[in-house]
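Left out: one protein chain. Kept in place: all the others.
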């Protein structure tokens, strides 16, 4: 498929990709990222939400070499090249996990649960993995 | 395979099948039951533990016709024919789910968490699904 | 927004998280293993009773029947729907968020 | 008995249930997504700190590294092992119970 | 109304595929159009031509194919997810086609609703 396939002129929808699972234990985080990258070709209004264990996806310092897997953290840094810059991380999820509000592999906006709820409510299409 | 394959004379191990997942939402309960039935042919000392959402597996009254699946509750009643009679249901799991200590599809022993822990500690082989 | 939850609240914090993210006009639909969470006398049932003051809560009846739970055991105010009702809920809300 | 847990305690009550079923001589090994539960300043960390008074708790280091968690952030007393250590734990206990 | 569906889990193991199917049938009966069902993650296993459940069980793969034929539903298996899991043209069931992730994004754009079923 190419970007042209998806170019329905005039239609720009708000897409939210909801990430709630830890990386490496399952493949959802990696395959969700693959969809996000493809969505860039369709000129939509794309946002990514990281909450619950999804916050571990964007932490810096992952090293899965010991479990024989590839580190896919660098791919998050490629999102900026595709003009995907709305990455939201939920503050309450960080706090529950004893994590600080910095040390991410990409620039993210840390938002409250109420703000995250508002972001979710504004979407046209919500993709959960 | 036949019962003969597994007949290592003199070896009788304590097998515990641990069931912690609800039926129908996933296939684990059904496929675990298939292993239990096969284990009967090997003349081992078999016990079944139902705790957490596993307690829903042995409740009477399941009717999955509306979701197009087959009701496999009657299979639990067949266990008795194979001399598999040690079925333990954890009391605390029932209480947390607002369930009474009766109304099961087969005869079970309702045990406390401490008793369940003691049962688990006595096993040679623990199969979790 | 229609929010669907498919996991048992006894096995996952997903229902709690979903309820914590509801905004005006949102509704909750419990399907698959999540339906057990709507039973009275449970922590999740209490959570839903509170949620019902501001948001409608639905349970998919075929999934409830599959798990042997009678409608009479549900928290008061929770409404049962079949798959046709699921479809109606999807069309009546502007979008659907599945909490997986 | 060696008890292994592979789920994040933030996504599942499995670790709590496992700890509630330990008997004399039992040990706990956290693998896969469960390793995040051993970090200090969390509810699961506090649970494990209490558990450590009576039972050893281990974390699989390769899984910890994969999730970007430094050993310095673990609850004091939790021991890191690699896969060889996992094997040793399995052989040193009379049986293994995987909490899936 | 035009509806798209995403299925993230394989047949039999998780209820996701069953729920998606029952939902699709109800939507079609209500007069809506289910334009596409996209199979991602383990959902690609729904497109295997080799499944053979016990005789008294439902035929998940076949019934998707029949529904697609009857109502012109586009059943798309994600190529990347499928290759990783051993689903290719040679073991692809009737009624399914293999294509790229763009088809999922497109389903989000072109339908009035996108409903996700998974684990």
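The letters A, B, C, D and E name the chains in turn, as written, and every chain counts its residues from 1.
Quick note on the criterion: a residue touches a chain if its C-beta (ideal position, glycine included) is under 8 Å from a C-beta of that chain, and two chains touch if they have at least 3 such contacts.
Fair warning: this is a prediction, and the values are worked out from it, not measured in the lab.
*Asks:* Which is it among B:15, B:56, B:76 or B:104 that touches the chain not included here?
*Replies:* B:15
*Asks:* Of E:20, E:87 or E:101, which one is in contact with the hidden chain?
*Replies:* Residue touching the absent chain, from the options given: E:87.
*Asks:* Write the list of subunit B residues that the hidden chain touches.
*Replies:* 1-2, 5-6, 8, 11, 13, 15, 27-28, 31, 34-35, 38-39, 41-42, 44, 124-129
*Asks:* For subunit E, which residues lie in contact with the unshown chain of the complex?
*Replies:* Listed in rising order, the touching residues are 10-13, 41-42, 45, 48-54, 57, 61, 80, 83-88, 90-91.
*Asks:* Of the residues in subunit A, which ones touch the absent chain?
*Replies:* 24-27, 67-70
Everything below uses one rule, namely that only the chains that are shown with their structure count from here on.
*Asks:* What's the overlap between the neighbours of subunit A and those of subunit B?
*Replies:* Intersection of subunit A and subunit B contact lists gives C, D, E.
*Asks:* Quick check on the contact graph: shortest path length from subunit C to subunit D, in steps?
*Replies:* So the least number of steps between the two chains is 1.
*Asks:* If you tally the C-beta contacts, which comes out ahead, B-E or C-E?
*Replies:* Of the two interfaces, B-E and C-E, more C-beta pairs touch across C-E.
*Asks:* Which integer distance in Å separates the CA centroid of subunit B from that of subunit D?
*Replies:* 26
*Asks:* Could you please state the distance in Å, as a whole number, between where the Cα atoms of subunit A are centred and where those of subunit E are centred?
*Replies:* So the centre of subunit A lies 24 Å away from the centre of subunit E.
*Asks:* Which residues belonging to subunit A are in contact with no fewer than two other chains?
*Replies:* As it turns out, subunit A has residues touching two or more other chains at 52, 124-126, 128-129.
*Asks:* Which subunit D residues reach two or more other chains?
*Replies:* If we look for residues of subunit D contacting two or more partner chains, we find 10-11, 13.
*Asks:* Hey, which chains are touching each other here?
*Replies:* Going through each pair of chains, those in contact are A-C, A-D, A-E, B-C, B-D, B-E, C-D, C-E.
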